[in-house]
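I'd like to ask some things about the structure below.
Shown here: the complex without one of its protein chains, the others still in place.
Note that the chains take the letters A and B in the order they are written out, and that residue 1 is the start of every chain.
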Amino acid sequence: MLLRTEKICKYFGGLKAVDEVDFVLKKGQLKSIIGPNGAGKTTLFNLIAGAYLPTKGKVFLKDKDISRFTLNRVSRLGVVKTYQINHIFPTLSVFENIRIAAQVRKTSFNFWRHAASYKEVNELAEQIMTQVDLQEKRNWPASTLSHGERRYLEIGIALATRPEILLLDEPTAGMSCAETNQCADMIKKLNTELGLSIVLVEHDMSVVMSISEEILVMNEGRTLVEGTPREVSDNEEVQRVYLG
Amino acid sequence: MFEIPWNVIAMQFFFGIALGCIFVLLSSGMSIIFGLLDVVNFAHGTFAMLGAYAVFVVISLSGSFVVGLVSAVVIVGIIGMIVEFLFLKPLYGKDPLLPLLLTFGLSVAIPDLIKIIFGLIGKPVNYPEALSGTLMLGSVIIPGYRLFIILFTLVALISLWLFLKRSDLGMIIRASTRDSLMVQTLGINVSRIWTFGFGLGVGLAALAGAIAAPMMSATPDMGVDMTMTAFVVTVVGGLGSLGGAIVGGLLIGLVVAFTAFVAGEYSSVSMYFCMALILLVRPRGLFGEQGRE
Partner (left out) sequence: MVNDNTNTTKLQELHAPPKPVVVYGTIFVLLFLPLVLSTPLATEILIWAIFGMGFNLLLGYTGVLSFGHAAYFGLGAYSSGLAFRYLDASLPVGIAAGVLAPMLLACFIGALAIRKRGVYFAMISLAFAQMLYFLALSPLKHITRGEDGLTHIPAMAIFSFSLGKPLPLYYFVLVVTGVMLFVTWRILQSPFGKLLQAFRENEERAKACGYNTTMVKFWSLVISAFYAGLAGSLNTVYLGYVPLTTLFWLTSGTMVMMTILGGKGTFLGPLVGVGVFLFLQNTISLITPRWELFVGAIFVAIILLFPGGIMGTLEEKMMAYRMKRASK
């Protein structure tokens, strides 16, 4: 068991955004979280990533309690999130966007050596750029990229920190149909070829059903059903709440 | 240690409260502007200085102190609304530091403009005759004008509170402070509310400047010290909180008055020490909401 939450809760005032959810991710698994709007998917996601402090309950990474860890500490442990709305470094070049993330494990407070002299960091950044198919835009400021390209850069930045678990928040949001399929292929590749464990929050049902190994369905902050794509799509309650 | 008679202490306390009242007026204006527009107004003290000059001009024209006070608020409030409309509106939604920088530019330019119009030397504003005497409360001597400051501030704050709590416009202002987008959806022109809010906040600063004028006379460079005081009170009381502005203002007033009495040379430094202390003990300020700082 790589990551699990234990009866995790997050309340915003009187609103129980996430209420006693047990979430389990095994090593190498690609697991999706789905549910209608306001079901608490993104909140659960942010609790795992360390962006929110849980109201109650715990998060464990390989049996280490990380419930109280902040975003940057969780990220250093290899659990890295992407953003639903693009969070890139707009005036920096595509390469620099990825390189910044790539240097996190190597160096951060050296203020004398030339950044270009860190060979492994640059190689990693180049490699990631190829993975997310942005090498041709290498020197463009990130703000000049198209929407689809930005979504890829978003994933690229997260990948460059060399995570063990990648948390993807609606990676295909706003993409065209063709782009979406391409993106889904890429995510599957990251999972099978690089062996990354992935948690996916996604709206596009076809993507979720085609690439997930397991799905957690949430409704009103609670777990509704958990199972394989097949089990989930056959489940009556899911159809009632979600599809119906 | 030698004994200080209690009536002297009581008098210092009273001085401190009166000084604090001026700080309260100043900082509550700053607080309203910050709450509504998310703008830290660096020119706040500059507007207070304009208020002091306005009261000087109107008194020399009309001879009435009360007319002077009222028109200072109105005149400076209108100037403030023009400033907001011309200079601040184009900056909303951009880098949040820009309005601070812009108002800083104003605080550099405006005092020089005043120097050109009124000269380098300050203009004295006379105490209104009816308030120039003293009052004896037992063995405590109370200058009439300080008592007036306290009572007047009390009236001003209560009217401000009633205005924000009861009137339609006040309610809209409070709602916009919480969530301006929501108010916009209700079909209210938030842009105009902002302009008015800035005028209101700056008007309170002008009132502080005008009411302080008889004690320190109107000088072109008085603004910066008042801005600093407003900053310190805001940090002590908590950013964007009216309650914080009131408690913080009175506290700083007392601190300044007592240090001036006990160790005169430290009187200007004391409020900064007080601020540093509060930052150490309670980083968000006395009344600040967590996370807002």
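Here is the rule we use: a residue touches a chain if its C-beta (ideal position, glycine included) is under 8 Å from a C-beta of that chain, and two chains touch if they have at least 3 such contacts.
The structure displayed is predicted, hence computed values, not measured ones.
Displayed chains that the missing chain touches over the full complex: A, B (touch as defined at the top).
Annotation: of B:I78, B:L101 or B:V155, B:L101 touches the absent chain (contact as defined above).
Although one chain is not displayed, its contacts with chain B can still be listed: residues 40, 87, 90-91, 94-98, 100-102, 104-113, 115-116, 224, 228, 231-232, 234-235, 239, 265-266, 268-269, 272-273, 275-276, 279-280, 283, 293. Although one chain is not displayed, its contacts with chain A can still be listed: residues 49, 51, 70-73, 75-76, 80-81, 83, 87-93, 96, 99-101, 103-116, 118, 121, 133-134, 136-141, 144, 148-149, 152, 157-158, 160-161.
Methods note: only the chains that are shown with their structure count from here on.
Chain B has its Cα centroid 49 Å from the Cα centroid of chain A.
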